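Below is one structure; the comments refer to it alone.
For this depiction, one protein chain was excluded, whereas all remaining protein chains were kept in their positions.
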Amino acid sequence: MSTGATAMASWNFVRKSFYQDSVTLMLLTRDMEAVPGVARAAAMMGTPQNLVLLHDAGLLAAAGEAAGPTDLVIAVLASSGAAAEAARAATERALTARPASGPPGAAPRPRTLAGALRALPGANLALISVPGAYAGAEALKALRAGLHVMLFSDNVPVATEVELKTLARERGLFMMGPDCGTAIVGGVPLGFANAVPRGRIGIAAASGTGLQEVVCHIAAAGDGVSHAIGVGGRDLTDAVGGLMLERALAALASDPATEVVCVIGKPPGPATRARLGDWLGRLGKPCVVNFVTRAARPAGGGSTPPPAATHVAATLEDAALAAVALARGKTPAPVEFTDPPGAITRLVEDAERRMRAGQRFVRGVYSGGTLAYEALGLLEARLADVAPGLTGGGVAHRVVDLGEDVFTVGRPHPMIDGTVRREWIEKEGAAADTAVLLLDVVLGYGTHADPAGELLPAIVRTRRAAESAGRHLAVVASVCGTDGDPQGRSAQAAALRGAGVVVMPSNAQAARLAALIAARRA
Amino acid sequence: MTIGDANRECVRRLQAGGAVLVGVRPAREVLPALGERTLLHAGPPVAWERMCGPMRGAVVGACLFEGWAATAEDAARLATAGGLAFEPCHHHRAVGPMAGVLSPSMALLVVRNEAFGSEAYATLNEGLGRVLRFGAHDQAVLDRLAWMNRELAPLVDGALRRAGGVDLKNLIARALTMGDECHNRNTAGTSLLVRRLAPHVAAARTGDVERALAFMDATDHFFLNAAMAAAKAMLDGCHGVPGSTVVTAMARNGVEFGIRVSGTGDRWFTAPAPKIEGLYFPGYGPDDANPDIGDSAIAETAGLGAFALAAAPAIVQFVGGTAGVALDTTRRMYEITLAEHESFRIPALDFRGVPLGIDVRKVVETGIVPVIDTGIAHRESGVGQIGAGFSEAPMGCFIRALEGFVAGLGV
Partner (left out) sequence: MEPGHLLAAEIRVVSIGLELFADALGARRVPVVHIDWRPPAGGEPRLAALLARAGDDVDVERGRP
C-alpha cells in the first residue's frame, strides 16, 4: 500500500490469468467509482503500458506492479480500506452477475412501412388511423407498396380520396375509406367491429355504425356475414362517385360465399345513384339497399327506381332482416316494434305518467353517426320541431352525434371514452323540458371495454336529480352488439335495465318509442 | 431516369464495388493534385483558425515531419501566416482517422476498386496513445513516423506485391463474423491481415522485418485504416449518380460534421460536430472530450461500424446497454437505408446483410439519424484517446442535403 493524496491511499487486487474485454473493464471502473469513499479506480489488464498508465494516475501499488499481461489488476484510490474492499466486491459481483437482457430476437417496432413489410412478409392490408393531415400520404405509400388499405382517418381532402381510389382501382386493390371505421373481411374484424358468425350475407357500407347495426341484427336473426366491406363515408357522393362501392359490389358478386348483398349508406348523389342501378343490376344476386334517410326523402332515395331484384329497406334493422329473409327465400317484412302493441303502450304510459308538465322533448345523445342520423330521420317523420342538424343545437327535439369532428378535436372518440357523453347526458337530463333521453350503446372490438358502465353513473345521477326536482326522465337505448363481442350484449343490456333504462331491440325501435312518448307530451 | 432509378443504380454500384489493397506508396506519388505545402485533414473543409486541438497538433507534427518548420512554434506561425494550404482528405480520394492529417511524404495504403478502375488511400495506423492523429508531435512521434516511412511502408508494399494484393472486401466479410465491426473493433481484421502479410513480409531480403511484424502485432487497430480506405473506395464508386439521394461520405473535423450525397456532387452539407456519449478511461471525463472527429464514419457510410453493431455486441457496454441494444441499433439503421449488403452479413441476424445505402430522404422522414461508434479524443493535442462511445450524425446535415438536392432537380 502506498500513500497517495491526503488521506487517500491506493489498493491493488490482482486476479491472475483472468482476461476480460476492455469494454467490460471500463464498466467495472465506472461501477467502482460510484462506491462511496473511492476517489478514482481502474480495472486493467497488467500489460506494461497499462501499468504505466496506472502509475501515472496514482493508482499503482506493489501488488499491481507484480502483475503480468494476462492478469487483471483492480486498482482503487480510496479514503479507507473498507471503501477499497467495497469497490473490489462490486467488481466481483459485476463479473459474476448475468446480464439483464431483453428477450433475444425481440425486435423493436418498425418505424416505417418498409420496416413493417420486412417484419411481416406477405402483409396485404394497411389499417391506417393517423391524423388526417398525414393519412393520405400514408395510404398512398401503402397502395404503392401493393397493400389493400382501410383508412379509418377522416379530414382527408376529397381530391386525395379520389386520387387514392383511382390508384387502387388501377392496381386491383381495395381502398376502404377515408372515414371508414368498420369492416369485417374473411371473418376478421377491422377497426370498430363486432363478432358475428360467418355466413352468406355480404355487406357494402358507406357507414361505420350502420354496418355494425346491420351485422348485429343479421347475427341476432341466426344468419351470418361473408364479408362486410366499408367504403368510406363520402364514397357515394358525386364527388367520389362510388369508386369503392363499385369495386366492393363486383367483389361480392364474384365471391362464392356471398348469396345476398346488402348496401348501406346515406343517399347517393344523383349521378352515382344512376350508376348504382347498373352495378346492382349486374350483381346476379338478391340485394337489399338502405340509404339512411331523413323524412324529406323516401327510403330508397330519389326518383330512379332500383333494379327489380333490389329490395328497399327503410331502416338498418329492416335491411338486415330483409337480407336474412331473401337468403331464406322468404319475403322481407319491415318491423315497427318487436314487442306486441300492448307492451309498447304500457311502456309509453309508464314513462309518460310520471313526467312533470313542461317535459316535452326527445334529446338524443349518440356516439355513432349513422345511428344518430337514422334516429333523427325517424323522429322527424313523427314529430314536429326536430332540430335538423346533429350538433346538439335547437330548442325542441334534438339529436347530437358526439362523434362529429367538432366534438372530437383533441378528445377521444365517444365510442372509446365516455367522458363527453356523460357531460351531455347530465346537461340534457338537467334541462326541465327534456322528457326522453335517447341513447346508442355500441359494443365490439376497439370500443370501450364497458360502454354501459361508462354511461350508467351519469344516467343514474341525472335521473336522481330529475326525481328530486319532481321530473321523471325516460331513458331509452339500444345496444348495438352481439354476445360474441368482448363486452357481451346480454350483460350490457342487463346492466342498463338495472338502472331503469328501457332497452329496445334496435336503434330504429328505440327512436320510435322515444317519439311515441314525446308525442303524448305535445 | 427517376430518383428511384438513380438510387437503384447507386446501390448497384455500391454492392459491386471492390476493395483490394495493392500497395503502400508515398502520398505525393499517388495524389498528383496535392500541392506542395498542402496538408489534408479529416472531415469537411476547416480553416486553421477554427481547427480543434488534436488537429492543430497534428498539423504541427506534419510540418515538422516534412521539415517545413524546425520547431512547433515555427510550424504554428507558418500556419497562422497562411503558409500552408488545407484540404479535406476526401477531396483527394483519401480518408484519415481522428485528425486525419496527411502530408506529401507520408506513406499511404493504396486500395483499388477494380469494378470502377479507381483507388482510395489512407495512412498506416500508428497505434494508440501519443500518436500524430491525436495531435502528438514530439520527437517520439516523428521518429515513429520516420521509421514507418523508411522501414514499414516498403516492407508492406513489397509484401503486397508478392501476395498479389489482399482482398479487403473478403477480410471485412470474415471479420464481421468474428466479432469486429471494422470501426472500433478491428482485432479480427488486423489478425487476418497481418497473418496474410506475414509470410510475404518475412520473405523480404532487407529491412527491419522483426520490428515491422512486432509493430503490426502490437497495433490492434492496424486494420482500421485499411477498412476505411476500402469503404472509401467502394463509396467513391457510387458517388456522382445524378438524382441519387444516397449518402457517400460522413466525416468530422472536430468542429463540424459533414456529409456528401451521390447526386449533389462535391457539396458538403455540414452542422456542428456532436458530443459523444460513452465511457472514459481512468482520470478522464466529458469535460476533457473533443467533439466528434475523423473520417472513420466512412465505415458507417458503408454499412460497417455502428451499422454492423449486431456483429460486435461487446461495444454497446459503452452506453450501459445489453447485447439486445446491438441488435436494435443495426435494425434501426435498416429504416434509413435502401438495401442490405450482399457480401457483409451478420450471423446474429441470421446472416442478413448490413444496412447499405443511407437515404437522405429516409433520415429526414423518420427522424432516425445514422449512429456512429467512435473513439473519444482529448480536446488538447497530444493526449490521445480518452474513451469510446456513440455519436449521432446531426439531423441538420440531412435537412440541408435534402434542400440542396431538391433545389437541383429539374434544373
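In this document, chain identifiers A and B correspond to the written order of the chains, with residue numbering beginning at 1 in each.
We take it that contacts are C-beta pairs under 8 Å (C-beta built on N, C-alpha and C of every residue); 3 or more make two chains touch, one makes a residue touch a chain.
Please read all numbers here as calculations on a predicted model, not as lab measurements.
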{"item": "Of A:A123, A:A239, A:A381 or A:A519, the residue in touch with the unshown chain", "value": "A:A123"}
{"item": "Contact partner of the left-out chain, one of A:R15, A:R40, A:R88 or A:H148", "value": "A:H148"}
{"item": "For chain A, residues in touch with the removed chain", "value": "108-113, 115-117, 119-120, 122-131, 134, 137-138, 142, 147-148, 152-153, 172-174, 185-186, 188-191, 227, 251-252, 254-256, 416, 445-446"}
{"item": "Footprint left on chain B by the chain that the document does not show", "value": "1-4, 6-7, 242-243, 245, 263, 361, 364-367, 399, 402-403, 405-406, 409-411"}
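Here is the rule we go by: only the chains that are shown with their structure count from here on.
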{"item": "Chain A and chain B: spacing of chain centres that average the CA atoms, whole Å", "value": "50"}
{"item": "Chain B to chain A touching residues, read off their complex", "value": "129, 279-283, 314-315, 317-318, 320, 322-324, 327-328, 331-332, 334-335, 362, 365-366, 368, 387-388"}
{"item": "Sites on chain A touched by chain B in the complex", "value": "21, 23-24, 26-27, 29-30, 40-42, 44, 49, 53-54, 57, 59, 99-102, 104-108, 110-112, 114-115, 118"}
